[in-house]
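With one protein chain withheld, the remaining protein chains of the complex are depicted in position.
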Amino acid sequence: MSTIAPQFRLSRFIASLFDLIFWVLLIFSLVGLPIVFIILFYIKLPIINGQLMTPYLSMTWMADPSRTLPIVKTFIHTTIFRVMVFPGFGFAALLAAATIFVERKFLAKIQLRVGPLYCGKIEGILQLMGDGFKLMSKEIIIPAKADKPIFWMGPLLFVGAAGAFVSLIPVAPGWVVANPNVGLLAVFAIIGFFPIIAVLTAWAANSKWTFIGGLRALHQMVAFEIPLILSLLGVVILSGSLNLSHIVESQQHFWWIVFVPIGAIVFFITIFAELERIPFDLPEAESEIVAGWLTEFSGMMYGLIQLGTYLKLYAFAGLFVVLFLGGWNGPMVWPPFPQDIITHGITIGPVTAKFPGLPLFDQEMLNGTLWFVIKTVGVILLILLPRGVFPRVRMDIALHTGWYKLIGLAFINIFIALGLLYAGVLGPGGLLQ
Amino acid sequence: MTTQLPPGMHIETVDDKIMTLNVGPQHPGSGHMRLIIKVDGDYIVSCDPDPGYVHRGEEKMAEYRNYIQNIPHLERPVIHDSSNILYPYCLGVEELLGIEVPERAKYIRVIAAELNRCIYILYWLAIYGIFLGHSTMFMWPAGDRELFIDLLEAMSGARVTHAYLVPGGVRNDLPSNFEERCLRQVEYFEKRLKEYEAIFYQNPLLKARTEGSGILSRTDAIRLGTTGSVLRASGVDFDVRKKEPYDVYENLDFQTIVMKEGDSYARSRIPYLEMFESCRIIKDALKKMPKSGSVRTKLKPNPKGGNDEVYRRVESGRGALGYYIVSNNRPEPYRVKISVGSFRNLICMPYLLKGEKLGNMPAVYWGLNYWPVEADR
Partner (left out) sequence: MSNVVGIIRALNSGVKHLAVKRFTLRYPEQKLKFVGDGFQFNPETGVGIAGLRGRHILFHEHCTGCQLCSVACEGIAEAISMVKVAETWKHNKKAIMPQIDYGKCVFCGLCVDACPFYALYMTNDYELSSFTKSALIYTPAQLAIKPKISQDVEIKIDGRGASHG
């Protein structure tokens, strides 16, 4: 029983409420409003129904409902929506959170037990929320001799790089946060950033266990980067472009995994090494080096690292789907939007309600998203399975695999791709165009 | 100016390349003991085990309790293998006090000891899985262990600290439907054990990690004085249950498992195969047990031993476990010395870990079947 909490006094409570209201009003009016105006100065305001939507006018959607849906639709097509909600951070974070929960339940079923059960009425579905609250409420302990600026920046850099990786994955035709023409090269550059973050934070924490963990992370991730790049070159050779959206469009009739399966397998194995998942979770090996380079993180810093790791998981699975499994291509199973709702509106009795501005998303985009999500979930389940089946490998086995076996297999894959191209089977001017 | 160091201290030169790691008591990979490991890159240069973290003075405290009060006390070094650690004590005290044990009690004791051996080996296997990073290999043995703990709880009344064997027999008779329940669960367990093959013992990743590492040759095993499954993994056929049979082990039909390689893989596989033999022993003992009879010889009040000493030993899950009891006409023993298998095998640790990679340390360390609490007593 808590005997440290002070007694409750109503006068003190009301005084604290007034205090809070005072500070909220002060900060809102002196700081918040100017910031909002400065931001709105830079956002391009849309033109709907022949009128420029200033911020005040767009707030009148409550009075004139015919402006509601066009405003929402314009907002959906802005860049900031793409970055924050779909297909950027919101979508990825939702999938990442669902992945954490599904992973725990899936592993528990293999191990003949239940997994999270008590948080939330149905089979523990609110467990992640509970974990999030717990991590936010814990004290962040920094070792005394650690290099503080770099140590604080570590998780932020990690989540930032993971977010940058997520932003390159196309989810539906036209729906991608960043679509550079050398998209795949950008992916390689971002992947190459992760070992640097690991070593920086490991060194900054100034502890023996993190030192060993950081070195192991560096060795492992660098060893598996070369097979990763080489295995994807087969797809680049066959599709003729580095742009991820173009690669997906080139898979409209057949998936690349049919022609370069060895590349797909090599890429799949390197996914485990880059994500530090079992069987390659040496940098985090609990029984040998406490927690590797994550040892000194506590509280929300650890929460950020977990978020970054699962964002990376989604991004790698998305990359696998985009490159080998056809991205968003699939038969059209989404029903088209009923045409008469657009022209006539919905009639209930004597009242006819019109909704100008429908449909919000078009059928093609929804169908593409559905297929992408199905395929990504399948790949994520396949990535989760070895955690329940394999032990951890030793460092020399991991390096041996990365430097010898996988590079050999990746080269064989490149030769197969080149052979298919020059035999005239695929590529421009080939049999299956 | 001559600097003479006091005896026991030495000057250590600090080498820049060699890092000293404390795989200490608060470490997910060490149990409750401390290993001072010096690494050069990834290779272990020297390993210095530092036992004694859990030393509680069991042997000294045993001198202040009489022969029956010692039962809950002396089972504490290994609480989940309690029948095997009480067994030589009971045999020794029975010899000192001159007590005869009824036949049914002997069979029940053998069944309890074998059930306890399976419980300990499953626990050991679970921790072995964790040390290698295989979480499923932690959950499956821990779950299957429930089958045996359930049986022992029906027999003795407690899940871990059974306190079931006493000098003179066992404390209570078996409950009513015990035989058929035991047979059913043991047969189901034998089917479950075969599942461990595909996911653990034939897993290429496990074999790549443990085969060929930490090799202990036959001559070295005998020279260092090892015991238990470590000895049998190096090709020496020695099992106390066969060489110096006690109670009714000579009537029961089982065999000793011996492997020749002496590496970590053999040491991890022998306890697993021994569990099959334990199940055979249990089924055999249930068949051969007399259906009725007393299970405990009544002792005189306040039993005292004469001026006598006795040494008995037993094969526990970790090796030969022996008790040396000295009595001198008092209700309490004069001296109880416990000789445990874990402490005998501790000598292998600095010997085997020198020159090994750091990644092999958990496999070698736990493969030596070392239980820190028992070694510290």
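A and B label the chains in the order they appear, each numbered from 1.
The working rule: a contact is a pair of C-beta atoms (placed from the backbone, for glycine too) under 8 Å apart; a residue touches a chain by one contact, two chains touch by 3 or more.
If you're wondering where the values come from, they're calculated on a predicted model, not measured in any experiment.
Chemist: Using the whole complex, pick out the displayed chains that touch the missing one.
Modeler: So, spelled out: the chain left out of view touches A, B.
Chemist: Using the touch definition from the top, which of B:M19, B:V45, B:A158 or B:V248 touches the missing chain?
Modeler: Spelled out, the listed residue whose C-beta touches the missing chain is B:A158.
Chemist: Taking the full complex into account, find the residue in A:L117, A:M332, A:I374 or A:A423 that is in contact with the omitted chain.
Modeler: A:L117
Chemist: Write down which of B:V295, B:L321, B:L358 or B:A375 is the residue touching the left-out chain.
Modeler: Selected residue, touching the omitted chain: B:V295.
Chemist: Given the full complex, what residues of chain B touch the hidden partner chain?
Modeler: Residues 64-66, 68-69, 71-73, 136, 143, 146-147, 150, 153-158, 161, 163, 171-177, 184-185, 188, 195, 198-199, 202-205, 207, 294-296, 298 of chain B touch the chain absent from view.
Chemist: Hey, which chain A residues sit against the chain that's not shown?
Modeler: Touching the chain left out of view, chain A contributes residues 1, 109-114, 117, 385-386, 388-390.
In the analysis below, only the chains that are shown with their structure count from here on.
Chemist: Which residues of chain A touch chain B once you look at their complex with the stated criterion?
Modeler: 107, 110-113, 208, 212, 278-279, 281-282, 285-288, 290, 387-397
Chemist: Where on chain B does chain A make contact in their complex?
Modeler: Within the complex, chain B touches chain A at residues 19, 21, 27-29, 42, 129-137, 139-140, 143, 199-200, 203, 205-206, 208-209, 357-362.
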